[in-house]
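This is the structure I have questions about; it appears just below.
For this view, one protein chain was removed and the others were kept in their places.
Chains here go by letter, A, B and C, matching the order in which they are written, and residues are numbered from 1 within each.
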Amino acid sequence: MSTLEFALVAFVLATGLATAVLRDVLGSIIAFAAYSLGIAVVWVVLQAPDVGLTEAAVGAGVTTVLFLLTIAKTVRPSGERTLERLDLPALGVAVALVAVLATTLGALPPVGGAETPVATSEVTSYYLENAYHEAGVENVVTAVLAAYRGFDTLGEAVVVYAAGVGVLVVFQREVFA
Amino acid sequence: MIDAFAPRYLYLVTFLLLGIGTYMMIGNRNLVKKVIGMNLFQTGIFLFFIAAAYVEGASPAVLTREAPHVSPLPHVLILTAIVVGVSLTAVALGLIVRIYADYGTLDADVLWEVRHDD
Amino acid sequence: MSDDATSEPGSEPVAPEGSEVDEPAEESATEEPAEESPIAETASRPYVESPIIMATVRVVAPFVFTFGLFIMFHGADSSGGGFQGGVIVGTVVLMLGIAFGIGPTREWVDPSTIVVLVGLGTLGFVSVGLGTVALGGAFLDYPVFGTALGVPHPSKYGIELVELLIGVIVAGIITGLFFAIAAGTRGGESA
Partner (left out) sequence: MTDLVPIAVALPIVASVVALLAGLVRSRSGWYVALVGSVAQVALTAELARRVVADGAIRYVVGNFSVPYGIELVIDGLSATMIVLVAVTALGVLAYARRAGPRSNPFYGAYLLLVGGLTGMSITGDLFNLYVFLEITGLATYVLVGSEEGGRSAVAALRYLLVGTVGASLFLLGIGYAYVATGTLNMADLAAVIGEDVGYTATLIRASFAFVVVGLFVKVAVFPLHTWQPEAYASAPDSVSALISALVSTVSAYALIRVIYTVFTVDFLEANPLAADLLAAAAAVSVVAGSVLAVAQSEVKRMLAYSSVAQFGLVVAAASLANETAMIGAFVHLVGHAMMKGSLFLAAGVVATATGARTVDEYDGLGERLPVGAGALAVLALAMVGVPPTLGFVGKWYIALGAVETGSWALLAVIVSSTLLTLAYFARLIERIFFREYAAPAGETGVAPDDADVPGDADVVADGNGLPADGNGVSTDDGDAPLREDVSFGMYAVVVVAALLAVTLGAAVFEYAQFVQPTVTRLLS
């Protein structure tokens, strides 16, 4: 792992932690936007540019704007303190979860290894070999997204549509006015 | 110990993000921050998948780039999951705006009180 | 990358809005519902009236729009796709809303047009699947467009069509969510 990668991960964790401890919701949202940008760069570093692009557009862009609109419509707790008070039961649950998850760490294949089941799987090599020939596009991610797993993508489109319908139902409207 | 840990540290980051997200959803009283926590929780899982797809020295799964390529499948899954995440966030924020219009507060503890008075 | 284009206009000008509104609302944290007062006033008022931002947006918006379309069709051979492109196109409307106020933007983009766009996008996607079935293939079986209709590179164009439809849905929903959340609730009237 390079220094750059390490600094990046440290930045992501720091901004993630900041969203949790900042008492001011606006501060928390800004920290979250920074976190999203950081994680988008992590995706790019991990050779997932499509995911990086989406994360940047969605996490740092759309989600942040929606959060800001929401607090513009609602309230920010007044800032008598900078940091949240520590909630011990919640911390206990979080630590327990991390501890349980950490027990699986040794069993996970090393990141970046060429011999992991994901990298060597029949499915992965099939996609890489046949995407251009069967789906006619150079970007295998797009080929898998729209062709091989097109049904998932239909579901994804329906989820987006559902969010729209959902907001209409929640606001009891017929149109986005 | 370190030898076993170093190549897997990204998974540990995943777990820590899940921990932070969990903490925020339980510990933070402000509803907006709970939703931010939900987003952190989800991105933690995204990292799990993207890290699993990564191969040292490989290029993105675009055929114009030279082989070897990283596995495209986890990327596709996470693209879908990101979309799901933003949709959930949008609906959650819609609900929050409505809750605020009705109760004038976003404090989860106060809202539970209000609810029990109904 | 596109990060700057999408995030910058959003995060900056809206930020002061939050701090303005919170004061009157904070003390009503008791039983009293806050009614419409803070909502009605913010919905009608433009976000910022900075001529600089207006001018910038006027210049930048067409480029961002084109960039969004480019990303939408770009996904076939390199990174990008309908979803990302749709988000960026939707961002254009967000930018307009922030620069010129949500009210005027909403008049410009008719709310029911958005519903129609989103509906037609979703219907279109499902119809691609149903269409391949009607042409004798499986659901979402793009090569059928080639064998039955003689479309060259049927898979590629099928994928592009789907990406375009996703882009339409996403751009519409982003715009719609923006308007809906900005407008807030409308009392107890059920539509």
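By our rule, contacts are C-beta pairs under 8 Å (C-beta built on N, C-alpha and C of every residue); 3 or more make two chains touch, one makes a residue touch a chain.
It should be emphasised that the depicted structure is a prediction, and the values quoted were computed from it without experimental measurement.
Peer 1: Tell me the shown chains the invisible chain touches, ordered by label.
Peer 2: Missing chain, whole complex, touching shown chains: A, B, C.
Peer 1: Tell me, which residues in subunit B touch the chain that this view leaves out?
Peer 2: Interface residues of subunit B facing the absent chain: 18, 22, 25, 31, 34-35, 38, 41-42, 45, 48-49, 52, 73-74, 77, 80-81, 84, 87-88, 91-92, 95-96, 98-99, 101-103, 111, 114-115, 118.
Peer 1: Residues on subunit C that touch the omitted chain in the whole complex?
Peer 2: Touching the missing chain: residues 33, 112, 115-116, 119, 122-123, 126, 129-130, 133, 137-143, 188, 190-191.
Peer 1: Of the residues in subunit A, which ones touch the absent chain?
Peer 2: Here the touching residues of subunit A are 103-104, 106-109, 116-124, 126-127, 134, 147-152, 155-156, 158-159, 161-163, 165-170, 172-175.
The working rule: only the chains that are shown with their structure count from here on.
Peer 1: Subunit C: which residues touch two or more other chains?
Peer 2: Expected reply: 25, 29, 39, 77-79, 81, 83, 173, 177, 180-181, 184-185.
Peer 1: Could you tell me which residues belong to subunit A and also touch two or more other chains?
Peer 2: In subunit A, the residues touching two or more other chains are 25, 49-50, 54, 58, 62, 66, 69-71, 73-75, 77, 138-139, 141, 143, 145, 153, 156, 160, 163, 167, 171.
Peer 1: Spell out the part of subunit B that touches subunit A in their complex, as residue ranges.
Peer 2: Touching subunit A from subunit B are residues 4-20, 22-24, 26-28, 30, 32-33, 35-37, 39-40, 43, 46-47, 50-56, 58-64, 67-80, 82-91, 93-98, 100, 104-107.
Peer 1: Where on subunit C does subunit A make contact in their complex?
Peer 2: So the residues of subunit C touching subunit A come out as 1-3, 6-7, 10-11, 14-15, 17-19, 21-22, 25-26, 29, 38-39, 42, 71, 75-81, 83-84, 87-88, 90-91, 94, 106, 111-112, 114-115, 118, 121-122, 125-126, 129, 139-140, 142, 153-156, 158-159, 162-163, 165-166, 169-170, 172-186, 189-191.
Peer 1: Which stretch or stretches of subunit B touch subunit C in the complex?
Peer 2: That would be residues 60, 62, 64, 79, 83, 90, 93-94, 97-98, 100-105, 107, 110, 114 of subunit B.
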